[in-house]
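In this view, the complex is presented without one of its protein chains, the others remaining in place.
Then we have chain A:
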């Protein structure tokens, strides 16, 4: 074979491989949606799950997933914003910063089971919180922190130094420059990162099995006092999420329609994650226009 034939053959192989990857994704998404969407109905989304009979829904799990997500973001955003500002603006170039950076990398590569087990050991057992939403939210925070932090850092780094110099020249403190000038400009990147992270958190199950627990306690949607045990806002009740629900019914579910319920739940999960992915870009662009002079 001459080099030209080999060239053609190799390039075509690469194209075929790329095509196969697209087909794999299309197959996955298609399979989940085709199997699951017919099972999604208003009844499915708004009625509690059943353990022994068919016809159960996912209302508690759906609510729990979103509530956990909100709590997780409330805890993890301020911390990762602070840490991101530190890494991008204040960190001196020395071995200590190297160690800090490395610890973030290590945290991001830890298996989520281990993070979940640590949450179980510290919060559920040691602090006696029991299987609870708050323990789950803290475990998910550990899981979310490294990604969010490096995202904030990158977003801040991408802002031109001219802006910092301008702030300083006006006599602002470094901190005020960061808060009032740099962050607004970096906001699109930060928001995109938050929303993409939210998608990841929403689908996470391994870190939750032993922190937020595997049972969905009964919720009374008319009672919004967070200190009442049946209230949706109560954070010390055990809370099964959508992802944990799928795992649970596939490993030990005994309801007759387990396959249909997990197909439907998977489809809901995928649709929510897709929405997060799409809105991440949209929101990013929109905020950029709003907070900077670009759109005016």
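Please note the rule applied: contacts are C-beta pairs under 8 Å (C-beta built on N, C-alpha and C of every residue); 3 or more make two chains touch, one makes a residue touch a chain; residues count from 1.
By definition in this document, contacts and distances are computed from a predicted model.
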Should one name the undisplayed chain from "3-(3-hydroxy-phenyl)propionate hydroxylase", "Phosphate transport system permease protein", "AIM24 family protein" or "ATP-binding cassette domain-containing protein" using UniProt, the answer is "Phosphate transport system permease protein"
Considering the complete complex, of A:117, A:155 or A:191, the missing chain is touched by A:117
Of the candidates A:37, A:79 or A:283, the residue in contact with the absent chain is A:79
Residue positions on chain A contacting the omitted chain are 3-4, 6-7, 10-11, 13-15, 17-18, 20-22, 24-25, 28-29, 31-32, 35, 78-83, 85-87, 89-90, 99-100, 102-107, 109-115, 117-118, 120-122, 125, 142, 145-146, 149, 171-176, 178-179, 196, 199-200, 202-206, 209-210, 214, 243-244, 246-247, 250-251, 259, 262-263, 266, 269-270, 273-274, 276-277
